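One protein chain omitted, others in place.
Take a look at chain A:
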Amino acid sequence: MSGRPLLETRELTKRFGERTAVDGVGIRVEEGDIYGFLGSNGSGKTTVIRLATGLMHPDSGEVRIAGHNLKTEFKQAIGHVGAIVENPAFYPHLSAFDNLKLMANLIPGAGRRSVQQALETVGLQERAGDKVRSFSLGMRQRLGLAGALLHRPKLVILDEPTNGLDPQGMREIKELIVRLRDEGMTFMLSSHLLHEVEQLCTRVGVVHRGKLLMEGKVEDLLRSSEARSLEALFFETVGSGAAVR
């Protein structure tokens, strides 16, 4: 691992009325990581991802992607990112191919070939001409991943990427993530499925009630605690985090 940060958030804070959904979160995703962003439902994972991709605006704090400030250098920063944020949404009346082609049109140098390659990568080439409205959630997840990979980004952010996938689909996606990491991509995955993340991730961050409770390499975190698994560590940390409040 080079240790060069691809995604950094500093003191990221987001409030919805009286509620502080994200409270001073500072995460660091390094080049070559498969970074697991862990937290229970409603802990603030997706909000952090939305803030990190510019879909939401923070009340305070900063996001830097590959050294570019997301607010002031949006296009340079977001150009390094491919992302699925929450459910992968597509135009249901268009085919899988047309949906990806619309995305490819906005990427310099990407064309039909890039779309076909992305569909092949996620195993959807035979359904390329089918309308997305006929796709299962698992197929939409794959299509979302194809969209995120279209421009071969440095950093791929996937929000709950195994949602809706059957065990075979989950395994394929995990294998694909590892293969693409070996080809030089960096991943940030949010999940509440801790045993999956443990198998896959090199570093993790745990968020609870909008606060980052811990972050580090999986083996370092396990070594520094008495927990024998990430799941045990998570509940230990979240429990203590809750107790602080």
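As a working rule, a contact is a pair of C-beta atoms (placed from the backbone, for glycine too) under 8 Å apart; a residue touches a chain by one contact, two chains touch by 3 or more; residues count from 1.
The rule is short, and it goes like this: contacts and distances are computed from a predicted model.
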UniProt names the one chain left off this complex as which of "PTS system glucitol/sorbitol-specific IIC component", "Protein arginine kinase activator", "ABC transporter permease" or "Alpha-D-ribose 1-methylphosphonate 5-phosphate C-P lyase"?
-> "ABC transporter permease"
Who touches the missing chain here, A:Val85, A:Leu165 or A:Val207?
-> A:Val85
Among the options A:Lys75, A:Arg113 or A:Arg228, which residue touches the chain absent from this view?
-> A:Lys75
Across A:Val25, A:Leu38, A:Met56 or A:Ala96, the one contacting the chain not displayed is A:Met56
Among listed residues A:His93, A:His195 or A:Arg223, the absent chain is touched only by A:His93
It is residues of chain A that touch the chain not shown, namely 50, 53-57, 74-75, 78-79, 81-83, 85-87, 89-91, 93-94, 98-99, 102-103, 105-107, 147
